[in-house]
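With one protein chain held back, the other chains of the complex are shown just where they sit.
Should a chain be cited, it is by its letter among A and B, assigned in written order, with residues numbered from 1 in that chain.
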């Protein structure tokens, strides 16, 4: 074409004009810490594994999940999911059902027989793990992944610790527990059952380079209640452990449980299932103050458990107990009122908390115990070099999830320690707060409700109360994740740039800015749904 | 083939023979018959393929032509007077973009006062628009110039106005020799656009050009018109070869041999002038005629050569640069700078005022005698003008000039108002 001078121009020639020189601020891609991840005691990269679940790649999701937690089917049932409490989606409609997706992945893994990826090359180091509860299993798993030989000494007849002896079946079916433990054994974790460690330093002499203590809190706290000879006063630990034995404990027609924690609820609900006509929880404070989780209280009430708030047991008689009503004082503490009441009771179960048995540590130099808890450093190491501890014995927040987190953290520290280094956790990213996101881009998608067992069967059997998601609604639920603070390749930055200054790098590779043309308008930052871009002042 | 027909019809048929592909039409006298005829030909299928578009204004007419031309279609429209002024912005744009649109101007006065009769004010208002402007003396020439115009426009990538006197030519029935399609096809090649909107070779047409290149763009437009000065006579020669008659070219002289006085004009008035000159020659006056066909580009060299041997010239033009004088005359004077000729400007025929042989004879005789003023308004009613001028001297405001003048010249209808 014979182009007239100046009037007619060659296509796209404006590339010669580098508008990037206009910029005073520049955009920068960042990864921010999603609030779910921040809230997870096990340190799960929840956003990370949901990312894979969203595309239906459940195996990849499960592998991402199990980098931090080897027990997703268990955790998907028993975790109190603080992640969902942190979830930013609650400000849009309702939190993502992270726990339900986790369970789906865990169940899917069991169903499909997924095994862990092969561990790293053997280091030749051996680590003793005391206790096969969640802390011990987690530590042993992580150590195995890193190439160390992890050997668990378990005092009990079966592996699982408090998961088996403290959590009722209707919350955690034993086939699920067994399956996830078996996978760990197949992975190379060695467990010696009925092997009680009474002196940890001695036990280490069996060729171990380090030890991790994951002894659960098995010893029930007692309270003095004057009781007649005929009255049955039991403790919750014994009752729940008894459920794993050959014959269930005899609790009678009317059962009173004393306490306000999750264990109290577990016992009451267990009693109901064992045939008790009445299961009554007596608690000295109000519902708001109850340490048990609200949903468990709700489930218990649904099942016909009754709760006497603001009440203490003064004495236990032959077939009844004496309860004193309490009243809150100005500061909100319960005070006795002098009003009494008698309640029929065939048995009284005390659920007042548990302590760990620390006798195996009696002669370990340097080790510090305070208020029944072993003092550990940031890497879960006790005052005695090479002796690490976690789970119930090292913290007051006694959940499976916390224990798994302790186990993982300890394993990393042990790994460092074995190499003569000091474990230093990576610095955490800035939190992906809701204000940093643009929630417009998330359409309304209410949380999926999990199926619940019918009430009759909940009152008479130990079948699992809460059902799982099927694939369709697990996918839906996964896709409710807003990917807070982490690019999910929605192409918004690429699309909204008025200067075509965002380069799309292809699936999984995210984007980069073309600073030759980026004018620094900041539209990409404002329109990033998940808050994974920030503006920083241009330096030159 | 010889035919007796209206000028508009003749032009329409000639344009149709040029195979225009897009025609935009908006009615304005006196060009209307041309586009009506073309519209009919498109509608009945005799002119095909061709898109005939009834636009909503002359501005749109030229704009549609711009778009069509830029997309590679041979484009044509026609207008006059107010219509030309209404499209002015697009007129300049078409030439600035170098789009070879051919447009007939059925010359007509421009208002106010509104006037539908012939003069050259409309076309000459666009003398600097960058368009080539060719003026036809007869309907035959009008017809022929359109055929030449398409060829020239497309060769140079410049738009061309073919100007013909409104009513005097457009509505006059004359005998014309209508070429055959084969002749036109032999003369006028297919339109090969210099630049085109084409997805296979995308370009941006119509960039904003700043001080760094604007003058060069303008100079190049000028240079192309200078090229046209060379091509116009050549095309006329080629035309003669194919069609067997002389038509077009830059200028024509008539009885100019040994002329002491040369009368210069454009358009149909040349016929009357030639009749007058014939009579004056018979009476012994050494007078000749120079007809200018190409007003833009202005053929300075050819005009100077044609006037080389005369002593004086009279430019008779149907246009007035108010406050200045003649428009054509200015260009002629420029052409003969330094030749020592005496030049006269005669403003004649504005708004359709008849130019009679009688008045011309008197005028030219005065010129030959050396009695003619530098500037003359032919057949001006000095009585009416002077009365108004006196009134205006007396009162600062006297109402609309036009109405007052009409009252003075005694137009019956206006007496009642």
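What we mean here is this: a contact is a pair of C-beta atoms (placed from the backbone, for glycine too) under 8 Å apart; a residue touches a chain by one contact, two chains touch by 3 or more.
To be clear about the criterion, contacts and distances are computed from a predicted model.
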Note = From the options "Zinc transport system ATP-binding protein", "Sarcosine oxidase subunit delta", "ABC transporter permease subunit" or "Pyruvate ferredoxin oxidoreductase beta subunit", the chain left out of the display has the UniProt protein name "Pyruvate ferredoxin oxidoreductase beta subunit"
Ask   = Of the residues A:55, A:115, A:335 or A:396, which one touches the chain left out of the display?
value = A:55
Inquiry  = Out of B:2, B:112 or B:208, which residue would touch the omitted chain in the full complex?
reply    = B:208
Given A:157, A:336, A:385 or A:495, the one touching the chain that is not displayed = A:495
Message = What does the interface between subunit B and the hidden chain look like in terms of residue numbers?
response = 21-22, 24, 49-51, 53-57, 59-60, 62-73, 75, 89-90, 93, 97, 197-199, 201-210, 212-213
Ask   = In the whole complex, what residues of subunit A lie against the chain that is missing from view?
value = 6-7, 9-19, 22, 54-55, 440-445, 475-476, 479-480, 482, 488-492, 494-501, 504, 506-507, 514, 516-517, 519-523, 525-527, 529, 535
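In this section, only the chains that are shown with their structure count from here on.
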Inquiry  = Per the contact definition, I'd like the list of subunit A residues that touch subunit B in the complex.
reply    = 1-11
Remark   = subunit A partner, complex, touching residues on subunit B are 96-98, 157, 194-196, 198, 201-207, 209, 213-214, 216-217, 220
